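Structure, as structure tokens:
A protein chain is absent from this complex, but the other protein chains hold their places.
Think of it as A and B in the order they're written, each chain with its own count starting at 1.
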Amino acid sequence: MAGQVGPGSRSGLRSAAPLLLPAYLWLTVAIFLPLSAMVFFSFMTDLPLSGKPWSFTLGNYATFFSQGLYATLLLASLRLGLEVTLWCVVIGYPAAYVLAKVLKGRSREAIFLLVILPFWSNGLVRIFSWAMVLREGGILDSVLNAVLPFRISIDLMYSYPAVIIGLVHSYVPYMVLTCFLTIQAIDDSLIEAGRSLGASRLQILKRVIIPLSMPGLIAGSALIFVPVVGSFMEPRILGGRTGTFYGTVIEDQFVAVFNWPLGAALSFILLAVVLIILAAVSPVLRRAA
Amino acid sequence: MAEVQVAGVSRSFGATKALDDVSIAFPDGGFYGLLGPSGSGKTTLLRMVAGFDFPDSGSIVIGGEGVERVPVEKRRIGMVFQNYALFPNMSVADNVAFGLSVRGEAKADIAREVQRALDLVQLGKLGARRPHQLSGGQRQRVALARAIVTKPRVLLLDEPLSALDKALRVDMQVELKRIQREVGITTIFVTHDQEEALTMADRIGILRDGRLVQEGPPEEIYDRPQSEFAATFLGDANILRGEATESGIRLADGTAIAATAGPKAGPGGKASCAVRPERIRIVSAADAAPSDGNMLRGRVSKRIFAGNSSTYFVDRSGETVKVLVRNDGSRKLSEGQDVVLCWSVESTILIQGL
Partner (left out) sequence: MALTRVLEWLGRIYIWLLLAFLYLPIVIMALMSFNVSPFYQLPFEWTTRWYVALMGNDQLITATWNSIRIAVITTLISTVLGTAASLALYRYEFRGKKFLQALLFPPIAIPWLITGTAMLIFFFAIGIGRGLHAILLGHVALALPYVIVVVSARLQTFAPELEEAARSLGANQWQVTRRVTLPWIMPGVIAGGLFAFAVSFDQFVVSYFLSTPGQTTLPVEIYAAIRKGFTPEINAVSTVIIVVSMALMLLTARYFKFGGEK
């Protein structure tokens, strides 16, 4: 698969370096250094260039542990991540199965494209479009009132369910995609073998298809859980006052309160949680790859 | 075990007729081979007996029960797939146990049956392994154990040996036959390899373009092919064509060929006969002695050496005759040499059609 190999590994590196350097240098300056800087600054009272006197402290982290608020919000964000992921599994897995095993040929390609398409459009705009549907006097309200004999007022805006709906809408294509790839790889002859041995449809689903599509389910869950835990835009727009989560609090530190070191500390705690989850999941993914 | 019968089975996919009025009686407890080139319909027929597909017309009877509309889960058959289709997420033992566990049998009984099946295919110690840890031959035996442990009425094998390399294939042919005889289940296998069919089957059915061309015990088909296709597909054959006579045929150049085997057409009209390459004796023209039997003169155009045998290609009248001789030390003939071919009248088989 790889092309030429030099007589020693060093020679390979020497030829590869000029091609690799620009990209990785950019990544270092824009991502790896900033992440390190964030850790560094989380141990300060103020930023060095802000003109205020600064010193090292553990105070920011102490704040997280002493004020129950932050821990509560972190848990709320984790719970949000879990709920959204679960909904995406319930909604996305059957869709992936239909796409992989029921639809065939041109129609399958076309519908797959249609499912993935919104995923690549602007996430912010998609959330905004839900605002239009869910608010009082909005579309959902009007349509339901036109259909039902009694008057009800649907005001889902600025509520927890609205945030869930918006997030599921944004992320379910991830789950469909990863599950589709794994289910499609399941050889049809395995299903036929199960049938030839007398298993019912349900038994084959439970004992053959779901176990073999686990890598897709886990990959999709990781891809959804991690961003949702750190989300702030969706809760702000759809959740209003009830939309306070760990992500929004971090956002506040940087755009409203201007307590950057605290924001950095809170961010780092989130990063630690995220990395732990990814580390736990990666052996499963690597085995499947 | 049970007798299986298909009668008048036809199946079309769009404009293509995959099976055309095929009728076969598969004897109870026998080892039946469906042989044919790709596209002949043999796999379609097998899948129809299994229940993955249903005939457009005709009947399929297993053990006296008409099953044309019964889905595969309920037919109590056992099938070995071409690529074995072992469940990668289960161990060997769990794979073999699958058919029993979906029936809700007791764990202890299942374990016992599984071990017995694995011992039968000589994999008794490998129950805990996973499919990806096994060799091709081992996987095939697991697939076999899995199929027979449920005591199906019919065992179906889809090109069972095609994925194995040559040496292993020969061994497995013997193995399969042994296991089948021990278990005694009516077995139908599909292959495009005529050597496999000859070695393993009690009876062979040759299919071509969806039609049954000939069926019967291997030796019968080999010694008495009823068509040019059967003659050349099962084994090798030289086909001589000409005009029908009372005693055989007359070739275009007037040579008379006598035949006793096969149906005699009336004199006049076209006819052909087949001669197996190994039945022809070849000597140099200088050494030829008169003999009873059929005789042709020709010139060696090529000789292929294959270790314990040699094949001579002999040109005569623009046609090529193949002769297969054992390398038993007698004098070799060289290219360009004039030779005389002779063979017995009994070795000449008259053939009806194409």
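In this section, a contact is a pair of C-beta atoms (placed from the backbone, for glycine too) under 8 Å apart; a residue touches a chain by one contact, two chains touch by 3 or more.
Just so it is clear, the structure is predicted and the values come from calculations on it, not from any experiment.
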(request) List the displayed chains that the omitted chain touches in the full complex. (result) A
(message) One chain isn't shown here. Among A:129, A:159, A:189 or A:242, which residue touches it?
(response) A:129
(request) State which residues belonging to subunit A touch the missing partner chain. (result) 1-6, 9-10, 12-13, 15-17, 19-20, 22-24, 26-27, 29-35, 37-38, 41, 47-49, 91, 94-95, 97-99, 102-103, 111, 113-118, 120-126, 128-133, 135, 137-139, 142, 169, 172-173, 201, 226-227, 229-233, 236-237, 247, 250-251, 254-255, 260, 263-264, 267, 270-271, 274, 278
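FYI, only the chains that are shown with their structure count from here on.
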(request) Return the distance between the CA-based centres of subunit A and subunit B, expressed in whole Å. (result) 57
(message) Going by the contact rule set out above, which residues of subunit A touch subunit B in the complex?
(response) 187, 189-190, 192-200, 203, 207-208, 211-212
(message) List the residues on subunit B that touch subunit A in their complex, please.
(response) 50, 52, 71-74, 76-79, 81-83, 85-89, 98-99, 102-103, 146-147, 150
